[in-house]
Structure formats: C-alpha cells, structure tokens
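These notes are about the structure you will find just below.
Heads up, one of the protein chains got dropped from this complex, but the rest are sitting where they should.
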Amino acid sequence: EDIVIGMTANNTGVDSYQTLHDQAFREKADEMGVEYTILDARGEPMRQVDQIMDLMTQDVDVMVVWPVSGQAIVPVLRQVQQAGIPVLIANSKVDESGFELVSGFAGPDNITQGEYAAQMMAEALDGEGRVVEIMGTPGYITAEERSQGFHDEIEANYPGIEIIETQPADWNRERAQEVMENYLTKYDDGEIDGVYVGDDNMGVGAINAIRSEGRGDNLKMTSATMFADGYDEMQSGDILYGTLYQSPIDDANYTVEIAVKLARGEEVEFFNYFETPKVTDENIAEFERPVW
Amino acid sequence: MKKQITDFIKKQSIWFILLLSLIFFGTMQANFLTLRNFQNIFLQISINGLMAIGMTYLMINGEIDLSVGMIYALCAAVVIGFQPLGIIPSVLAALATGMVIGAINGIFVAKAEINSFIVTLGAMIGVRGLLFVYTGERAILGTDLRFTYLASTRIGGVFPLPALIFLVFLAIGEYFLRNTSHGRNAYAIGGNQDAAEKAGIAVKKHLIINFVLSGAMAATAGIIAASRMNTATPTLGRMNHLWVIIAVVLGGTDLKGGYGNLVRTLGGIFVIGILDNGLNLMGVHTFYNMLFMGSILILVIFIGKKFEPLKS
Amino acid sequence: MISIKKTKEKILELKNITKIFPGITAVDDVTFEVNAGEVHALVGENGAGKSTLMKVMAGIHIPEKGSISYKGEKIKLKNPLDAKKKGIILIHQELSLVPQMTVAENILLGSLPSKKGGRINWKELHNRAQEAIKKLGCQFKSTDLVEDLTIAHQQMVEIARAISYDAKVVIFDEPTASLTQEEVEVLYKNIELLKEQGIGIIYISHKLNEIFEVSDKITVLRDGKLVDTLDTDKTDEPEITKKMIGKNIEDFFASKKISKYGDEVIRVENITRKDEFENINFSIKEGEVLGLYGLLGAGRTEVAETIFGINQPDSGQIYFKGHEVNISSSKKAVHLGIGLVPESRKEQGLVLGMSTLENISLAKIPYVHNYGFIQNKEVKEIFDKYKDRLSISTTGPNQKVMNLSGGNQQKIVIGKWLCLNPDLVILDEPTRGIDVGSKAEIHNLIAELAETGMAVLVISSEIPEILGVSHRIITMHQGEQTGVFTDEEVTEDKLIQSITSHAEDICKV
Partner (left out) sequence: MSNGKTGKINKEKILGIIKNQGILIFFALLLFSVSLVSDRFLSARNIILVLRQVSITGVMACGITFLLISGNFDLSIGSLLSLTTVVVINLHDKIGPVPAIIITLGVGILIGIINGTLVGYIKLNSMIVTLGMLTVLQAVTLIYTGGTYSAISRPDEAWFRFFGRGYILRIPTPVIIFGGLVILFHIILNKTVYGKYLFALGGNRTASEYTGINESFITFITFIVTGLTTALAGIMMGSRLMAAQNYIGEGYEFTVLTAVVLGGTSLFGGSGSVIKTLIGVLILGFLTNAFIIMGFPYYVQWIVQWGIIIGAVWMDVASKRGKLWA
C-alpha cells in the first residue's frame, strides 16, 4: 500500500544545505516509491506547529519534523502521538521532554560537531590561545548546539584556551565578514589566535576580512560544517584549519530510509546519527568537493 | 446606483475572494472541507487575528504598529518565564508587558509626535533585544502542563478555545468601533486629526489607548502561542507584523486612516489563513507558496483599485 | 419662546491679547469683546491676525499676554475643550469635518451622546443632529456621509454643530468663501436665528458688502494690531478699507479696459463630460477676458480642468490657435501655452513647503534648463521680474510660501504661469479668501494680461467681480451652458436669472 511521508522543514532556501536536503529528500522518496508532502516552516516556530497540524489532517503515515525550535513543537507532538502517527525528528533535536512522543531522531549531532571543532581548535593552537566566535542565527537550535558543544568542550578539556567574544552573523556571509572586520579592529595582531565559526559559509566571509587586513599568518579557524567554498579554502589557504564533513544528501537519504521504516511499523533505533567526520589539511583528499 | 454597486463590490471584495479560495481548495483537496481542517484553520488564524484587531484600530487612526510581532514574542516568553509564579500571575505579567510596550509606543507617537512607523520600527528592533535578554537566547520550556489546555481545549469538543477568544475579542472590538465614542473617535482621528483635535477629542489619550490595546492584543496572541508551544522561543514573531498588516489591508482598511472595520479584517485574516492552509494541504513548494502569497496581495489591491468609485 | 435680549450683555472679553509665533507677532495687544445677540465683524488684510485672535478665543492658541473674561469672570482656556465647555464655537476658515463620517457624528463630534456603559445613544445623536439641521432648513439627512455633501452643505454641518451645541459665542471665519449668493442668504438667516437666541457672533470676511449687511459692529486689525472698533451704521466701506490697508483705495473695477482683440486663441465646441457638464461652447480671442459665472457645483471648474488636460472630454472638440488639439495631460496643456490658476490655492496651486522662488519657477524650469540642470541665474531673474511686476511682498526668494499671506500666495500662483508667457490663462476663483487690497491688484493684473494680448478665462461666483473684469460672460447651471452676454448688455439681474431660472434652492429656510 502507498506510504505518505509528511515533512515540515526548518527553512528551505536559507542555505544550500537545507535546499539540497529538500531535493535529496524528494529524490530519495521518489526512488523508494513513497509519496510525500513537504512543507517549510521558514524559520518560524509557530508556523511549524500549524504545519504539523495540517499534516495531521492529511493523515500521513509518518511525519518528519526538522524542528525550528526543539521545544516549541512538544505540545503539538503530543497530539500527533494521540493521533497515532509516528514522528521522526530530523537534523536538529527535539527537547528531551519530547523524546517520549517521537519514534526517533535521524541526523547529525550538532553538539558533537561543536566539540569536534573545539578539539581541532585546540590542535591548531596547541592548546593555548584566545578565540573569537561567530555563530549562526541566535535562537536556532543548530546554532545554539554548535556553540554550546564548542564552549563545553573547551571549558572541560582545554583550560589554555579562552573564548573572548561571541557575536552572531545569522549564517550570513556578509554579516560574518563585518563582524570579523570589527574584531580585527578591536584586537591587534597577536591578541587573538583563533576564530570559531558555525559553518564554512560564515567562515569564508571571516577569511575575506582576515585576508584583506593581511592578518592571515597568526590566525587559525575551525568550523562546524563544510561547504564547497570551505573545501576550496582549505586546499588553497591555511587559515581554515579544520571543518566537518556533513552531507545533506546523506542526511536526507538516511532520514527517508528511517521514516519509511517507521511508516511500515518496523523497529528503529532512537538515535540515528550519521557521521560528520573531521576534515583537516591532512585528510581532505579523502573527501569529495561538496556540491553545497 | 452604479456607484453603489461598485462601492459594494469594493467594500466586500474580500468575501468574494474568500469564497473563491474556499471553492478552489475545496475542489482541489479532499481534506480541505473537513471539520478537522476547519478546526485547524480557526486555531491558526487566531494568533494573527488577535494582533490584527489592534492593528485595525491603529490603522483606522492612520497609524501603524510594526512591533506587534516582537511584542507577541516577548509576551509569549514572559508568560512561560513567569509560570513558576502560577498561571494567572504569568498571564497578567505578559499582558502588562504588552501594554507597557504599547504605552511606550503610544507616548512617543502621541506626545512626542514622532511618526508611528519610526517609533514602532525602533520598538521592533529593541523589543527583540529584550526578548533575547529575557530568554538568554535559548528556548525556555514551560513547566506547567495545565497551561497548554488554554490552546488545546475545544469548546463543546469542537471549537478551539483560542479561536473563540479571538472571535469574542473581535466582536467586542467591532462593537466598540461602531457604538462607542472611543470607536467613533478612532474614525474621526484617522479621517481628520485636526478636526478631531479642534472638536475637543483627546487625541493623544486616544492614540495611547489604542497603542496599549495593540500591545495587549499582541500579548494575548503571545499567551495563546505560548500555550500552543509551551515554550518561550527567541525566534518567534519575526514575520507576523507583515502578515498582520497584509491581512488588515486586504480587509480594506485604509493605511491613511479613517476607513475600515474589524469584520472585514476578519475576512482578510481568513483569506490569509485559508490560502496558507490550502497551499500547505496541497503541498505546494515553499518557493511557489511565497510567490503566490505576494502576488495575491498585489492582485487584490489592484482589483480594489479597479472597483474604486470615481471621485465625485 | 425665545427671549430677545435688548440690553446687550457682554459675554466674552479679550483684553490686551498678544500671540507670538516664531518670527512674527500675529496678534499684538488686541482688546476685543463680544456681546450677546450682536454680530461683531472682524476685518483686516490677509495675515492681519484675525484667525489667530479667534483661535486664542477658542482655546487653540494660548496667548503670551492678555486675559480672557467670560461674563465678567476671568478664565483660562487651555485647550479647545475648555472653550467648547464655555460655549465658544469656532467655525474654521478651512472646514474641519471628518469626511468619512455621517453628518450627525460630525455635528456632535467630540461629544457624542452616550448611554450608561459608554454605548452611543444613536437615537439621541440623530435626533439632536436632525433638530439642528431642521433649524437651518437643510435638505440633507443626519445619516448622510459628509464626503458626499457639497461644500456649502458641509459648511451647514459646521453651523449645525454650533447650534446643536449650547453655544454662547459663534465665530465664523470667512464662512462665505465658497458659498454662492443664495447660500449666503441662507447663512444670513441662520445668523439672524443665532442672534435671536442671544448668541454672540463674530463674523470674519473679506467681502465688505457682507460685513455691512450682517454686522452691528466692526473691528479692524492691521499687522496684528487693533486699529479701531466702529458701529456699523456709523461708518462706510471706504472708511473701513482705509483703516484696513492704511490708505485710500480706488474703485477696484475701474481698471477694465476694452482692448483690441486679436486672433482666436481657443475655441471649444460641444465639449461634454458625463455627469459633469454638457455641450459647452465658447471661444476666447487674444486680449479678451471671458467670464464664466455660475453657482458652486455648476461644473465650471470641471470645464477649466478639462481644458487644462487634467481630465479628457467624452466628446466635443477643442481648437487651440486654429488647430484641433487633444489635451491629454496638464503637461501637454502647458506646452500648448495654457496656464491654470486653480480654485484651491493650497491644495492645487502651491507646494507649501517650498520657497517662493521654487514655486514661481516650478512650471518654468523645464523650459530653461541646461541638460537638466536648473539655470539658477535665469530663475532668479524670473523671480525678481515677477516679484516686481506682481508686487509680491515677501522677505525674499527663500521664504516658504506657507508663510505668505493669501493674496501673495495667489500672486505666486499667477506668477508661475505669467513667466511662461502663455496664450491662455484660466483663473478659477482668483480672489477667494483674499483681502480687498490684493483683490484690486489681481483685478488690475487681469486687465493688464489682456492688454498684453493674452486670452483670459475668469471663473468667479461673485457678481461684482465677474462684471468688473470680463469683456464677455457665459453662465453655467448644473453642467449646462445657460447664457452668453456681452459687456454692454449684461446686468446683474440677467446673470442671476440665467443661473437661477431653473435652480432649486440649496437650503430652504
């Protein structure tokens, strides 16, 4: 019988990752011969709650939710549960209070990603230095988790590293460039050693700023997700020390597979993380240039 | 006679559009004309709808409030944040927050005579700052599950309580607009502020009251949203001001002031809600969904213009 | 029922009032009183301070100096509401109505009657409004929307507002500026009505004949200062005029000269616009002044606007200098050589926030630019030339027009067209709201323009004016052309007959 997946995405189009995730999701679903209704919350938590209710009306067989806010959807998930529709949380986690209401999670582990970035930062700086942070859109779970993982790891394990500033750049390259320019004005050469960015897109903006100030020699950057520009950057320059390989296509494929299993009533693991390995100069050759 | 007909069409065009969209989605989508879906629609429109009540009052005054979305978000956070003190105190705290910000807006518009677009643009940015300060940039989860009943209760097992709250407020609002001095003065001020002042209407007080009203409505919307999500999230409310303004304008309220009413605003809110819901049910791709909503807005005012009665 | 008070009780007294605006003392140490059942006229040139003094009386402006006593008791008016509570009602020069609201709501604006619990008492509202309307003998209903009324009716609403309120003093600030003769009669009757009720009335007008018709007393202001207060029956027009402008004035209409007409400039044949006017025919030659007379609402403005390209005729032809033309926009009209001095100076004639120089040159600049750049020197020359020629009194090219008196504002609008040296100038109510001195100057100017060979079309609702300036007069009534008169044959009676033979009264008393 026909399986219908109902999906509400976080904010398609806001970056390539989410867009490719959307495309890959559709392709994978087509390939597996299942039907789907894909909605987009455009970054608005209330809109996502509404969309979850709309999907309930559609009587979908399984619901995939990429939360805008992991907490805000908990009450409506209770209704979904009562309606007997299994829910798979994708990419960003739902709040722990919602764990009992959903059937599983599929996606990367953003906290771990932050931790990895911290570990690479420690490597790059030999455990000693002052770091500034440029994070994604504040209030969004992905941005928060990547930041939190980084902070926690540094605090726990690297006493020599100090995070002296955090500013958001809303996943926006132009804003990241501006924020970095202002950091560079505020801190002279030698006063900062590292830059942590939420993803490569902002990273490249920051690198633009660093290059044009000629400050590339004494700065190392680590990032939490690789983009094509970051890949090129890592190969050609040496500011970007390390990033993480996270494929939206793997992410989406994985998600669809698990969603279909849920719809068929099969057992699935609760946490289904897919790997987001560290990428540095040393192992970059092992990875393909991302298409996002 | 002809003027009356075109007048009628212009004034009531929103209902024709509503009917058209109902027919369209009804034939396109099997699940559209179901009780369940209409429960959804009523629930979904109630949040923007509440804000649209305050906005309609202000637009009749010839003013605008760009900060409603952010007041809404902040009040949603406050009602969650104060939950440990009990549900009633937290609701009151949220209402007070909304009204205080509304009053600040109103005082600067009425007493300092700064254009409301600028005053509320400033507030839109600043209240967002307050929201982040208050939430500490994170989502706060509510602790008292009873609070979620507000949003999940259905009157008679059928009609969502938030929608009832919205419709009751709308009815009261419309009644006030039609039948009280405050309501009539709203039109007077929007139609000819100078004349209103000269006639001895306390224009400043009136404006401040309406900004407070707008704040209170946004707070009510925030309380309902918080109840639906049981969460305070700093990402709430970024686009709501635009949708609210669009809905009120679709309902035929004049941005310049002096015209408009809440019944037609209800029409505007319904049209927006039904389009969004219908497009969701059809699973229209988000990019085309946006294109569609933007074009509809332009189209509707274009049609409104076409039917505009000729100047005498 | 109504007790007519013979002994005139002093209601309101303004003593030594001074009101200063930034840069100008608008009212300077003026003492003024109003007695019950008396019409006190207030006259003076544009900008003399009449409206300002009245606004002080109505609590809109707070004077820097001076005191106000109400029935012998000193009071302070802090806002319009204070004044209203005392029964001081000001009917503004610019109508202050809310167009979107009903007549009844406008009449009781600011004090809508309400029942317990704040609900408006609609019945009482309409009863009271209807009563006031009935007293004035107007035909419109209390439920009509004000925006659907004519200007005259709108003014009646303002008067009704004063009546419905328990008025003690009613101030009319230039009430007849946009009323026709008949409506003025109605107004007089209403004033009589108010008088009988023992209400004190202040009447401001630039039309001295009216002043002498209605007033008991006349106060003259000049440059914000009190010149004199006289009993109406002990003075005459020349004396008042002299006191107003500080010098003797020649008869304003003496300047009309019959010049030699040249070629035909414009001829309109059967132009018609649905619901506005029908089959209008006339032609004007170089050097000729054609008067267009009719009641308000006769459609004269629409004819003028059609010739000027604001609207297009549904049918009929316009020939300009012998060629048939299609005047599709105002820009095209200007290109052809037509200028229009519109009836509403502030709304249609001037950009109030701009300077005198900018306003006067606004139509000219597209003809003297250099690759789009304004030629400042030329523009300044134009300004100087027309400032002198029209004797515009202004502090300089940079003065904002909103700070000019009405007469000077009107001259700026006229100047705007003269500097283009057009073949046809249309003046729609060119002296509305303008003081006697400036009026005379504008009349002289019209004669001068004709002498230089321009064709002039003058629209006016004032019979003396239309008779005084025109070489030929056509009349309109309800969109139809009802008569053509040459200068020799025309009389006041003929004009009135031509526009009233089928006219129904606007407001029957």
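For reference, chains read A, B and C in written order, and residue numbers begin at 1 within each chain.
Rule of thumb we're sticking to: a residue touches a chain if its C-beta (ideal position, glycine included) is under 8 Å from a C-beta of that chain, and two chains touch if they have at least 3 such contacts.
On a predicted model such as this, the values are computed, not experimentally measured, just so you know.
Peer 1: Using the contact definition given at the top, list the shown chains touched by the missing chain.
Peer 2: By the stated touch criterion, the chain not on view contacts A, B, C.
Peer 1: Using the touch definition from the top, which of A:Asn157, A:Ser212 or A:Gln235 touches the missing chain?
Peer 2: Counting the whole complex, the residue in contact with the absent chain is A:Ser212.
Peer 1: Any idea which of A:Arg47, A:Arg146, A:Arg173 or A:Lys278 touches the chain not displayed?
Peer 2: Candidates A:Arg47, A:Arg146, A:Arg173 or A:Lys278; residue touching the omitted chain: A:Arg173.
Peer 1: Among A:Pro138, A:Gly198 or A:Gly242, single out the residue that touches the unshown chain.
Peer 2: Checking the options A:Pro138, A:Gly198 or A:Gly242, the one contacting the hidden chain is A:Pro138.
Peer 1: Which candidate, B:Ile5, B:Leu85 or B:Ile125, sits in contact with the chain we can't see?
Peer 2: B:Ile125
Peer 1: What does the interface between subunit C and the hidden chain look like in terms of residue numbers?
Peer 2: Per the touch rule, subunit C residues meeting the hidden chain are 22, 308, 310, 329-331, 333-335, 340, 342, 347-354, 358, 362-363, 365-366, 369, 372-374, 416.
Peer 1: List the residues of subunit B that touch the chain left out of this view.
Peer 2: Its contact residues with the unshown chain are 108, 111-115, 117-119, 121-133, 137, 242, 245-246, 249, 255, 286-291, 293-298, 301-302, 305.
Peer 1: In the complete complex, which positions of subunit A touch the hidden chain?
Peer 2: Against the missing chain, subunit A presents residues 12-16, 18-20, 22-23, 138, 165-168, 171-174, 177-179, 181-183, 185-186, 201, 204-205, 208, 212, 227-229, 292.
Basically, only the chains that are shown with their structure count from here on.
Peer 1: Please tell me the distance, in whole Å, between the geometric centres of subunit A and subunit B computed from their C-alpha atoms.
Peer 2: 34
Peer 1: How many Å are there between the centre of subunit A and the centre of subunit C, using C-alpha atoms for each centre?
Peer 2: Chain centroid spacing, subunit A to subunit C, equals 71 Å.
Peer 1: So in the complex, the part of subunit B that touches subunit C is made up of which residues?
Peer 2: Against subunit C, subunit B makes touches at 179-182, 184-185, 187-188, 190-192, 194-202, 258-259, 312.
Peer 1: Okay, in this complex, where on subunit B does subunit A touch?
Peer 2: 31, 34, 36-37, 40, 43-44, 47, 132, 135, 137-141, 148, 151-152, 225, 228-231, 233-239, 276-277, 280-281, 283, 285-287, 289
Peer 1: What residues of subunit A sit close enough to touch subunit B in their complex?
Peer 2: Spelled out, the residues of subunit A in touch with subunit B are 9, 12-13, 36-40, 42-46, 49-51, 53-54, 56-59, 68-76, 79, 95, 97, 137-141, 144.
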